[in-house]
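A single protein chain has been removed from this complex, and every other one stays in its place.
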Amino acid sequence: MRTRRFRAAAALAAAGALVLAACGGDDEEPADANGAANGDDADVEEPTSELPIVLGTTDTVTNVDPAGAYDKPSWNIAYNVYQRLLAVPLGETDPQPDAAESCDWVDDTTYSCTLKSGLLFSDGSELTAENVVHSIERQKAIEHESGGWELLATIESVEATDESTVVFNLSTADATLPYILTTAAASIVPMSYPADALQPNDQAFGSGPYTIESFDVTQQIQLGINANYSGDRPLNNSGVLLQFYQQESALKQAIEEGEVMIAYRSLSVTDIADLEENGADRGVNVVVGEGTEINYMVLQVSREPFDEPAVRQAIAQIIDRDAIAESVYRGTVTPLYGPVPEGVAGHVPSFQEQYGEPDVAAAEQILADAGVETPVSFDLWWMPDRYGAEIGDMYGEIERQLEDSGLFDVTLEQLSWGQYSTVFSDGSMDAFDLGWFPDFPDASNYIVPFFHTENFLNYGYSNDEMDQLIEVIRTDTDQDARVAAIEDATRIVAEEAPIIQLWQRDQIAAVRDGVTGVEETLDPSFIFYYNMVSGVEE
Amino acid sequence: MTEPVISVRDLRVWYGSERGPVRAVDGVTFDLRPGETLGLVGESGCGKSTLGRGVLGLLPRGAKLAGEVNYEGRNLVTASPKAIQRLRGPDLGLIFQEPLTRLNPLLRISDQFEETLRTHEPGLSKQDIRHRSIEVLRAMGIPPTRYRAYPHEFSGGMRQRIMIALALVLRPSFVVADEPTTALDVLVEAQIIGILGDLRRNFDTSLLFITHNLGIVAEACDRVAVMYAGRIVEQGPVTEVFARPQHPYTRELLRSTISLSTTGLHYIPGAPPDLIEPPSGCRFHPRCPSAMRVCPEQFPEQVEVGPQRVECWLHGPDELVPEGGREPLVREEITVADEA
Amino acid sequence: MATVTQPMPGPGRTPVKGSTRVVRLLRGIARPYRNSHGVGRFMLVTGTVLVVLMLLTAVFAPLIATFGFSQVAGADGQRFMNHAEPGAEHIFGTTTQGFDVFSRVVWGARTAVTVVLLALAFSLFLGVLLGLIAGFVGRWVDRVLVMVMDALFALPALLLAIVVAFLLSEYVGGGASTAALAITAVYVPQYFRVVRAATVSAKEQTYVEAARAMGARPATIMFRYLLTNVIQSVPVIATLNAADAILTLAGLGFLGYGIQPTEAAEWGYDLQRAVSDTGAGIWWTGLYPGLAIVLLVMGLTLMGEGLNETMNPAIRVRRLIPISMPELTAAQRTKAAQVPERDRPGQDRPVDTGGEDRNSREPGSGETGKGGAA
Partner (left out) sequence: MSTRTAGSLRTYLITRVVLFVPQVLVILTIVFVLMRVAPGDPVTVALGGQRSPEQLAQLRAAAGYDRSIFVQYWEYISGIVRFDLGTTIVDSRPVTQIFKVNGGATLTLTSSALVIALLIGVPLGLIAGRVRDTGLDAGLRVFGILTYAAPVFFLGLIFQLVFARNLGWLPSSSQASPLVLARVPSETNIFLVDALLAGDSAAFWNGVQHLILPALTLGLLLSGVFMRIVRINLIQTLRSDYVEAARARGVSEGNVVIRHAFRNALVPFVTILGLQVALLLGGAILTEQTFNWNGIGSQLVRYLDSRDYVAVQGIITLVALAVVTASLLIDIINAIIDPRVRY
């Protein structure tokens, strides 16, 4: 039934029976909110004004069950299929209720949420506090190898005190819990999901605006409208087709040929440049939204030569981020001068404040003052297969910048991600590249994992002042105090330079003429809300 | 005397090679009358097979053919390829040396007969074709039940009989049999010889029988031609030639044959001559036990000795032999050089 | 019935001095060229020219290339433009990274040649070694090796190379030797087959038996026999394999499992990077590395097929040599008196056969060797 309805819509679009969507549709209910009950004549009642959106991507989706996914593309589907207790509304940075009516701290380690009433899963079952408990508990029980259950580590237990109230007991104070509850890891799943295994992808469903009609990660995922959705998100289309491409160039060709309406993640630098310049002739526009993906270089603080702060500072003094952004990325990334990217509360361009313009003489001075013999030689590692082909070009550029100063002797080394990921935290690399997508748009996500004495990089950085600031960031529920702590931490990072942030990348999408709503959804939360998009190509 | 079926005059077949032309057949003349069998003997590499194929115009690309092959008033050497192709089969037949590879392995025996008959007698009905083919096959001792079998299902001797049947189903008046029994065992050989003999008696077919087996020649042929280095050095009735060989080469060849009375092995010293640069004068002179001074100097004339025709200065017209030409030839160690 | 008797190389010949050995080697190399003709020669010569040009490019890459393969700025420190169109400074333009395309293509030749030579050396070594072992030892060793090699042969070459490259790169990173080893895995079975077959037949040769009976060391004789046998087929296989290896290398590079970009310039990788460019109307970054692959592979294939044509008796074509046939001398001619009516002068004008009969086997057909499929 669902499938048939969807296909009818698709057929209409393909046949070119084109009625331009009246975009907008604020809080309107989907036209066929009760269509499911009407049964056979659903075809007739199909709204023709809203057609499925075809979105092409080079991303790889793994699992739609939140217990089995910890990657952006899969999460993004989860965000559109499930509801969470809280969500960060578009354009904002603070969590707001989604499935919850309200959420509040009971004390430092107890958090309580009240659910909205009348929420239904797409199969008609009710969403209650039990579902929240089930969702969290099975995450932690399954501990799936590609799941995001680690995010829920501070949740010791969850209980449903009544039909609509759920209480989280934390093992330690955690101010980021509201943010954690906005992630897909905290998506609320139906009770029919097994407690100890993943729900098959093609049988996944939730209470969010979309339902999965068909699921083939290698080619196409079809999302239809969840007739039972009663949340606040506007529905500007009648479904979404996710079309997968292996190569960026194929995705670009597809949007030029009109096979897809939106190309979102990823287009190559060249593709973007070409579309920006000539796309309009082919009916394609480039849409840029604030992005919070960052890339950085880790210096092995635990041993020579980077146990000497002056060496780290000298590097920070020399590196020319503008040159990287311009020559290598041709403006598709923005230089990043601090741990917290622009667009996230707490952003301070601390490196710029500390070091100013790239200056070889100043670097020479720093090294001379510290009595460091030059040139300083070290290995610099990067992986060719994780963050795009340009990473290699970037490290070529960095090598040149450092060596041209005459102060450094850099040996570039590379390793594929599989090996790289197993060794970067064992301290064997002098310096290495990594990238970071935030789990949620809170600055803590850019500080805590990196600069606490117990960090995931295991690179020997430890600073008591930093640890204290992190304690505040983690536990203080007063947002202003947290932001202040974040800004302080940011300055310490620039001063000590254990990690040198290089760039942050905007989210870039290409859309065909007539498609609207993409710009709105490209915000720092890194969630593509499909429901925002509407429009049919001419 | 009846008219010859085929009469070959000064036939030459040369091939190109890096070092110069290979004179595989270099001026050969013979006649064949209806029902007559001419045995063509000689060592390997003397041009026998080339002669057999040259008569039928079946030569590789790049070979040159000169002289005359007169058949029914036409010179086949100058006839168009199309015309010769039409003659091959109904008029001129060829039986090959190696029966195992001569039948298309993918076609049934019946297909191969049908093809042959259809080509030359397009009006024939399927029934007629079958009838005629089976008749010939039966004559060759192949049971009709095997008509639709594939070549690989037959033994070598049977395949050779099928090949013969294929050649004979069109009743050619002239057949070249190129060592048809070499690859077969003695019993089969006798069978085949018998069949070829029947053929001659029943259909008046003339046969050019190429072989290196003198025994077969004695048994199956009326006349024999001895070939050496692209020339027929002696030809005549089998009985005469075998009883009174006139050419030293024929003599040597006969001596080399093993028979019951043979006490020791005899061979002709030296190797067959180089056909690119054949020896001057008589081509056999480097190996000839009775070579004379004249032999390397001048090409021997053909002379008639009794019923035989011989190319040898021993019989040569005396008036052409120069002064002292009959002195024995003094040779350097030419045989050793040859062998090296 | 073979009409050309050539002196057989035998043991009785004078010992070969060093200089004559070189001469003989050169002669050996020149032989296919002298013996070839027609289309075969055209292919052989064209192929050789292409391959030699590429080899020279590879050897003299530092002299030919205007810049280093990862150089992005001129001597004056001025950065190259990204995606500069072909022009005076960059005759083939620049890439998305700002590399000089011409220099990348030139350095790429060096990479390709290095990898392929390494791969050929490895696979020859392994193939010969295993082939000898299988052939000599026989029994279950032979059977196991043959099975393994057949199995390797059955796997798609590119797939095998990808997997090996992928596994090796985890250990040793993606350098030229990794790529070479990956390609080696693909071609070992072919050399193994040739060498094993030659070894087995060498063992069965009667003169080896004879030599053994005479007390000579059979190994020496077998080795000589093997060498001549293997050496005959190796040039053809090696050139054709080299062509295939270039394609495999490029395929690996294109998929990203080949040589990593900071290690060397590699055409397949460059093509991969150029895919986006092509879509943006930037044709020069893809065209030149692509053409380089095509030219080198074509050169090697032409050469291999040309060699095959001259060296493989099964498909060798005899050169058609024009023959001038003089008139018969009076003595050779059959006397007019003995000739029946129709003999007239001028009748024996030579006639070329060949219009109809393209069969190019030697006269007396049966004796010509029948080779297997190429």
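Letters A, B and C mark the chains as written, and numbering starts fresh at 1 in each.
As a working rule, a residue touches a chain if its C-beta (ideal position, glycine included) is under 8 Å from a C-beta of that chain, and two chains touch if they have at least 3 such contacts.
Note that this is a predicted model, so its numbers are computed, not measured.
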Checklist entry - If the full complex is used, which shown chains touch the chain that is missing here? => result A, B, C
Checklist entry - Which of these, A:Y296, A:Y420 or A:W503, touches the one chain of the complex that we don't see? => result A:Y420
Checklist entry - Can you name the residues of chain C that touch the chain not displayed here? => result 38-40, 42-43, 147-148, 150-159, 162-164, 166-167, 170-171, 243, 247, 250-251, 254-257, 268, 271-272, 274-275, 278-279, 283, 286, 290, 293-295, 297-298, 301-302, 305, 314-315, 317, 356-361, 365-366, 371, 373-374
Item to check | Residue numbers in chain B that touch the chain omitted from display | outcome: 56, 58, 85-90, 93-94, 96, 98, 101-107, 115-116, 119-120, 145-146, 149-150, 152-153, 163, 166-167, 170
Next on the checklist: Considering the whole complex, not just the chains shown, which residues of chain A touch the missing one?
Outcome noted: 3, 6-7, 10-11, 13-14, 52, 54, 56, 60-63, 68, 70, 143, 145-146, 198, 214, 216-220, 222, 241, 243-247, 250, 253-254, 256-257, 259-260, 385, 416-422, 424-425
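Criterion: only the chains that are shown with their structure count from here on.
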Item to check | Geometric centre distance via CA averages, chain B-chain A, whole Å | outcome: 91
Item to check | For chain A paired with chain C, centre-to-centre distance based on mean C-alpha positions, whole Å | outcome: 52
Next on the checklist: Taking the mean of the CA coordinates per chain, how far is chain B from chain C in Å?
Outcome noted: 44
Checklist entry - Residues of chain C touching 2+ other chains? => result none
Checklist outcome for this item: So chain B residues touching two or more other chains come to none
Checklist entry - What does chain C use to touch chain A in their complex? => result 70, 72-73, 79, 82-83, 96-98, 169-170, 173-174, 256, 260-262, 273, 275-282
Checklist outcome for this item: Per the touch rule, the chain A residues reaching chain C in their complex are 247-249, 252-253, 256, 268-271, 273-274, 278, 327-328, 330, 384-385, 389, 392-393, 395-397, 400, 412-416, 418-419
